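A single protein chain has been omitted; all remaining protein chains appear in their positions.
Take a look at chain A:
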Amino acid sequence: MMFRPLLLTCCGCLIGAAAQAQPVSQEEEERALSQIYGTEEMVSIASGYKQPISKAPSIATVITAADIKQIGATDIDEVLETVPGLHVERNTIGYNPIYTFRGIFSQFNQQVLMMVNGIPITNSYTGSRSEVWGGMPIRDIARIEVVRGPGSAVYGADAFAGVINVITKTKQDIEGTELGGRVGSFDTYDGWGLHGGEWAGFDVALAFEYHKTAGQDSIVDADLQSQFDRLLGTSASLAPGPLNMSRDNLDARIDLSKGHWRFRGGLQHRSDFGNGSGIAQALDPVNRYASDRWNADITYFNNDIENWELTSQASYFETSQEIERNLTLFPAGTTLPIGANGQIGPGAPVTFPNGYIGNPEVWERHVRISQAFAYNGFQQHHLRSGIGFNYDSLFKARVSQNFGIDPATGTPIPSLPGIPLTDVSGTASTFIPEVDRKVAYLFLQDQWNFANDWSLTAGARYDRYSDFGNTFNPRAALIWEARYDLTAKLMYGSAFRAPSFQEMYIINNPAQLGNAALRPETMENVELGFDYRPTDSLRLGLNFFNFWWKDIIRFVPDANTTTSTAQNAGTQQGYGTELEAEWQAADTLKIVGNYAYQRSRDQAQDRDSGYAPHHQVYLRLNWEFLPDWHLSPQAKWIVGRDRSVGDTRKPVADYTWVDVTLRRQNVAKHVEVAFSVRNLFDVSAREPSLAGNPAAIPNDLPLAPRSFYGEVSIKF
C-alpha cells in the first residue's frame, strides 16, 4: 500500500471549481456516513470494526470492551462488580475473588463456572479458579457474557449460581496493533501489546499483557495468631500488619483462524503471588505462590450443510499451584498444641521458631472433546444436541512441611531451626493422592415456536462421572413477545456442583478431611423476567427469582477429635429481584444502573445465610462532554450483610464505593490516554471474613484505599 497524507483542504482546492464544492468538515463527513447506517455504533458493526451483534447471544448481561473502558477497569473483578445481583467478595486466601451471585456464597466459590471462550478454567483441586488466581487483565477481552442462575442443562457442572464466559479478542476485534502501559498506586506497572492481522492466509490475533504490583497494603488489625497469642501468652502474630498482595502476572494468547477452523492457545503465568490475609487467616509475608495455566483448543465449525450446524472441539488445559517461598500457615515463633500425629491437635505445646510451614503443590491437566449439532430443518423447531468427554487429572502432588509424621522414621517431624523441611510427597503423610475423574455427557434441547410470539425452550443434560455417578439436569423457558416493546420470560433451571478433589480426597490435614462418598450439590431455580423498551433510548429489565440449594458440601466436625469431614449437609433457600436500566439520555450522555435485592436463608438454622448483601445499587454515567473526551463516574452501594450461623459479630458495615475515569481518545488520531481514581472518597470498605466465634479475623477484610491509575495506549 502506498500512502500519501495529502495536506489539503477541500475548501482551498475548490477555489474556482464547481458550485457544489463546499468545505467538508470531519463532523459532516462522519454524519453523512452515519446517515446510511443509522448510528456510529452501526457503522462500527457494518464496517467490521467490531463483532456483529448477531454473534452476541441473548443472555442476561453482555459487557463489551467499550463498557470495560467506561468502567475504568484494570482487572476483570472490577467489571463483574457492575453486574446486577453479583457482588465480588474476598477469600482470605490470596484475596481471591468470590463472585457472589444472588446470595450464594462459599469460600472457594465453586458454585460459579468461569470459562474463557466457552472452555472452563476450573481447577479440580479446589473446584474453582485456583488458589493462585491473581486476577485477569482486560485489554484482550472482547466481551464478557454473564448468566445469572443455573445453566447445567447447557454447560454441565458448576453452572450453578452463575456462568461467566470471557470472550477474547480475534483479529477482527483488534485489526492493527495496539501498545499500551499503565502506572498506578501500590507500585503498579502494566504493559500490553495486541496485534490483529493476516498471516499466510490465517486471521491472527496475538495478545501479551504484563502486570506487576506490590498490591494494596491495608492493615489487618488482628488475625488467628492473635487469638493463639492471647491463649498461650506468646507474641508471634504479625497483626496489626499489612496484607500481602504482590503480583507478577503474564498473560499471552494467540488466536488463529482459517475457514472452518480456529486454534487458540494461551498462558496465564503467575508468580510473586502474596497470599492476602493468610491461608490459615494468619498474616504471612513470607509465602509467595506461583501458577502456570496453559490452554489450547482446536475448533471446527461448519454451517455449510443445509439446515445443519456442526461444532467439533478438542481442548487441553493445564494448571498448577506452586510454592515459590514457604507457605507459613502460622508465623515464626508460633506455639501450637501438637498431637501424637504431629498435627495441630490435643497435645503438648510446641514452638515453631520458623513458623508452622506446609508447602502443598498440585499440577492438573484437563482434556475435553465435544461434538455439538444444531438442526434448523423443521419449521417450528430448532434442535441442539451434543456429546462430550472430559478427563480431569491431578497428576502430580508435592508437599514438604515441618509438621506431621516423617514417613522415613515414623516419628513427628522436628520443627527446630536449621532442619530442612521434610518432603512427604507420595507417602502416607501426603495431603492428597494423585487422582483423576472421567466425565461423559449428552444433551438435547429444542426451541419450539409453537405460535407467533411464543416459544418454549426445553432441554436436559445427562452427565456420568467416574467418581460420584450420574446427574440429570433439565431446564425450560417459556418466552412471550408480548408487545412491540415488551418481552416476558418464565424459566426453570436446575444445576449441579461437582465436589472438588480437595473435598473428596484431602488427608493428613489438621482441620479438614475429604470424603469420597460426597454427592454433588444441587440447585433448582424459578425465574420470571421482563424486558421493556418504552422508548428507543431506554431499556428496562426486571426479574424475580427463587432458588433452592441443596446438599451443600460443608466440613462438619467429627466426634471426639479436632478434625472436620466434608459432608452433604445443608440447604439454603433464597429469593429476590433485580431491576436494571440503560438510558441514552442524550447523544453524549448514557446512564446505566441497576438495583438488586436478595434474601437467603439457611434452612436448618432458620436464619440468614450471611455474607452477601441484601441490597446492591449501581449507577454509572458516561458523558462525552467534548468530542473524544469521556468522563465516567460510577458508584456502588453495598447494603445489609448479616453474619452467618455461629458468628456473633455485628453485621458488616455498609459502604458506598465511587470511581471516576477520564478518557481522551484520538489524540493525534492514534493515541488514547485515561486517568482513573478508584475509591474516590477513600471509604473504609470491608468484605466479611469467615465466620467464627470468635472470628479469626474479627475486623473483616479491608479493601483498597483511594488509588490512582494513568494509562496511555497507541493504536496503528
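Following the convention adopted for this analysis, a contact is a pair of C-beta atoms (placed from the backbone, for glycine too) under 8 Å apart; a residue touches a chain by one contact, two chains touch by 3 or more; residues count from 1.
Throughout what follows, contacts and distances are computed from a predicted model.
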| item | value |
| --- | --- |
| Per UniProt, the name of the complex member that is left out, chosen from "Branched-chain amino acid ABC transporter permease", "Thioredoxin peroxidase", "ABC transport system substrate-binding protein" or "XdhC Rossmann domain-containing protein" | "ABC transport system substrate-binding protein" |
| Omitted-chain contact residue, chosen from A:223, A:503 or A:531 | A:531 |
| Contact partner of the left-out chain, one of A:446, A:485 or A:524 | A:485 |
| Touching residues (missing chain, whole complex) on chain A | 1-15, 17-18, 20-26, 28-30, 32-33, 35-40, 42-50, 52-54, 56-58, 175, 303, 306-308, 376-377, 379-380, 449, 452-453, 455, 479, 481, 483-485, 487, 531, 533, 535-536, 539, 628, 666, 669-670, 716 |
